[in-house]
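One structure coming up, written as structure tokens, with questions to follow.
Of the protein chains in this complex, one is absent; all others appear in place.
Chain IDs A, B and C follow the sequence of writing; residue 1 opens each chain.
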Amino acid sequence: MKEYRQASRESHPGDSVVHVGPVPVGAGPIAMMVGPCAVESREQLWATARAVRDAGFPILRGGAYKPRTSPYSFQGMHEEGLELLDEVRRELGLSVITEVMSESDVDKVAAHADVLQIGARSMHSQRLLEAIADAGKPVLLKRGFHATIAEWLLAAEYVLRRGNERVMLCERGIRSFDDEFTRNVLDLAAVQVAKRETHLPVIVDPSQGTGRADLVIPMSRAAIAAGADGLLVETHPNPARALSDSAQQIPTSELGRLRDEVQLMARAMGRTLADPREALLV
Amino acid sequence: MKEYRQASRESHPGDSVVHVGPVPVGAGPIAMMVGPCAVESREQLWATARAVRDAGFPILRGGAYKPRTSPYSFQGMHEEGLELLDEVRRELGLSVITEVMSESDVDKVAAHADVLQIGARSMHSQRLLEAIADAGKPVLLKRGFHATIAEWLLAAEYVLRRGNERVMLCERGIRSFDDEFTRNVLDLAAVQVAKRETHLPVIVDPSQGTGRADLVIPMSRAAIAAGADGLLVETHPNPARALSDSAQQIPTSELGRLRDEVQLMARAMGRTLADPREALLV
Amino acid sequence: MKEYRQASRESHPGDSVVHVGPVPVGAGPIAMMVGPCAVESREQLWATARAVRDAGFPILRGGAYKPRTSPYSFQGMHEEGLELLDEVRRELGLSVITEVMSESDVDKVAAHADVLQIGARSMHSQRLLEAIADAGKPVLLKRGFHATIAEWLLAAEYVLRRGNERVMLCERGIRSFDDEFTRNVLDLAAVQVAKRETHLPVIVDPSQGTGRADLVIPMSRAAIAAGADGLLVETHPNPARALSDSAQQIPTSELGRLRDEVQLMARAMGRTLADPREALLV
Partner (left out) sequence: MKEYRQASRESHPGDSVVHVGPVPVGAGPIAMMVGPCAVESREQLWATARAVRDAGFPILRGGAYKPRTSPYSFQGMHEEGLELLDEVRRELGLSVITEVMSESDVDKVAAHADVLQIGARSMHSQRLLEAIADAGKPVLLKRGFHATIAEWLLAAEYVLRRGNERVMLCERGIRSFDDEFTRNVLDLAAVQVAKRETHLPVIVDPSQGTGRADLVIPMSRAAIAAGADGLLVETHPNPARALSDSAQQIPTSELGRLRDEVQLMARAMGRTLADPREALLV
């Protein structure tokens, strides 16, 4: 089943580093990608983005296109959301990561974002993967909640073989027989496996991975202890009012605590926390 | 979670019937959709299609675009495959069902096929679902191997709410903790659930559902006994030489036995077997 | 992984037949094992048992010891329940199958029952399996809801190698990621696999397998079409008042319909329905 070639560590013994703005993901510093589940309004996005920047996190996440189980749920702000992300990106100096759901949106998203995210539900959509690869931007590939590790690494191969080497993997929880307390099961051993099998940076999403805001900080710690190169964390100024996934977004008021806990764990692992403000000083 | 509206039986108490050529799927006769996993060559397709027609099966299945776990596996004949399907369709009077993997292929596939199939790996690709819905052709929506029944029915809702009411559901096995003897677990109770929750026809795919040619006939029987409205079966003139899924394709030489067993079971259920030749006689 | 030896069809090419009273399970006739989830009272058991006998079903099921997730749920009537089962067995001429949960109960249960059932939660309790095997009575071994087919067949091997060859296998549904509509996923392909890998009779439990009374009859049909040698079905005179599993017990008033549907399907499969009254006439 080990049919991945370009993804394989055998083909590329060193760790790949994917540069996202000033942040070298995979090189040592823990890369924090933090922001709302969905872009909901200028006010919400600006409030969140300022909190993200003030906490020293360099990359803003936020969905403009939202894959939803029901067609009657909020589907995102689409182009308006992209423009808001771009506005914040320019004015606050943050890098932006956002999901692409459709081949026909690739160019639009690539014009506004620094990293194109392939969501868990799209991991098996090979034609979409190829279209995203061809945009030439860094790609964050989430593991399908139903995907084996081998399938995930082969999905990365679909991107790499188009000549786009800037691929980051993201573990975000798999579906199990038990969703009473956590929405998914965060598979932290998969972080180690992915780092042994491939040379690609591995990010962990403790928000999707647990579905619970109160587990985000403990699972962030555990992810770093397991060897993750970065975290993708959902936050909202007022989670109870969020239009999607309100249970798993931490309030922006907790970002300082998140930063402190992550920093402590990064140090125990001999790593630092990527901070663009420090980068500017160098 | 019961957010499906147009799919819901409450909104539409009678059984919906989707006409595929002369075959009224969902009306009583068991609809047989039989053919190769992938179109591999003119010779292979013609040999298979003749055997399908000779067995009295009215609908030919066959993949021109194949979603494969590895980018290094055979990916299908693409447009050439579509043209071969169309050739056989015109000359043998069979209806054709084939999968659409990409938004950019929808028009091409719709020009050549009678039914557009949404594969298990695409079930959550909502933008693809909408693009396929808009082609206005009958749609067969496979359940994701990882999808809950509710998610499957909500995926149908994504199609229905675009105004395309010609949706058939297809159970094709789900992923479990055990794949030593069967590739997937065929969830036949889901057939009953889907028929109780919705008004849509429900098809079963015992080939993907088990991954084993020797289980196709027993599971075809069981599917009909469970209330399925039709079957999607993979066959090949020489399965050992198939370019994909060789373990699960039955040889075309067994189509007669398949027909006899299905007919026996259909009769026990008070149903018949849809046969275009009989339709011509009426 | 094929470490089963005495269970293996290679070691015993013909079908094994396990005699339960006058019923030859595995020989052709479909064996019906029908009764309440739990023995709750003399009145409930007698009412159920009479309905079972009147429908022509030869084997009465009923739990005296109930494995329950919570220690605060009804745990069964224990010895009093065994005595009630024995009373009914003697007076109505039914055979009785009941579960053994503890090594220390084996002798007591064996003194009152014709078949000792190993429940799904006990399938991996190897010491219990051995103690049950040593009682020398027919054994019905349920597949764990979490057990691979290979593990199930190896559990049978634990019984067989003690010298007890009267083992029946029972598929009763496995746990999946989706329990919104059905409690378990009934794995009917496992029936075929078990019959190909081993020489043992295979029973299906559509009550536990779906958790829904309204799916019991359709799944009973599907099980027989899939090749099952018998069915284990839960029934209660008044399911709404049952002390356990009320959603999955069919009312005794539906046993006639169950019998008719099973008979129809048995005939389509070239089989009959085991009926002790017919046995008496021979």
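Rule of thumb we're sticking to: contacts are C-beta pairs under 8 Å (C-beta built on N, C-alpha and C of every residue); 3 or more make two chains touch, one makes a residue touch a chain.
The structure presented is a predicted model; accordingly, all values stated were derived computationally and were not measured.
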- Query: For the full complex, which residue in C:P22, C:P67 or C:G93 touches the chain that was left out?
  - Reply: C:P67
- Query: Among A:Q192, A:N238, A:S253 or A:T272, which one is in touch with the chain left out?
  - Reply: A:Q192
- Absent-chain interface as seen on chain B, which is shown: 175-177, 179
- Note on the structure: Where chain C meets the chain that is not shown, the residues are 3-5, 67-73, 101-105, 121-122, 124-128, 144-146, 150-151, 154, 157-158, 161, 175
- Going by the touch rule given at the top, which residues of chain A touch the chain that is not shown? 1, 146, 148-150, 174, 176-178, 180-182, 185-190, 192-193, 196-197, 209-210, 214-215, 218-219, 221-227, 264-265, 267-268
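We adopt the following convention: only the chains that are shown with their structure count from here on.
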- Query: What is the distance in Å between the mean C-alpha positions of chain A and chain C?
  - Reply: 49
- Task: Return the distance between the CA-based centres of chain A and chain B, expressed in whole Å.
- Result: 36
- Task: For chain A, jot down the residues that touch at least 2 other chains.
- Result: 175
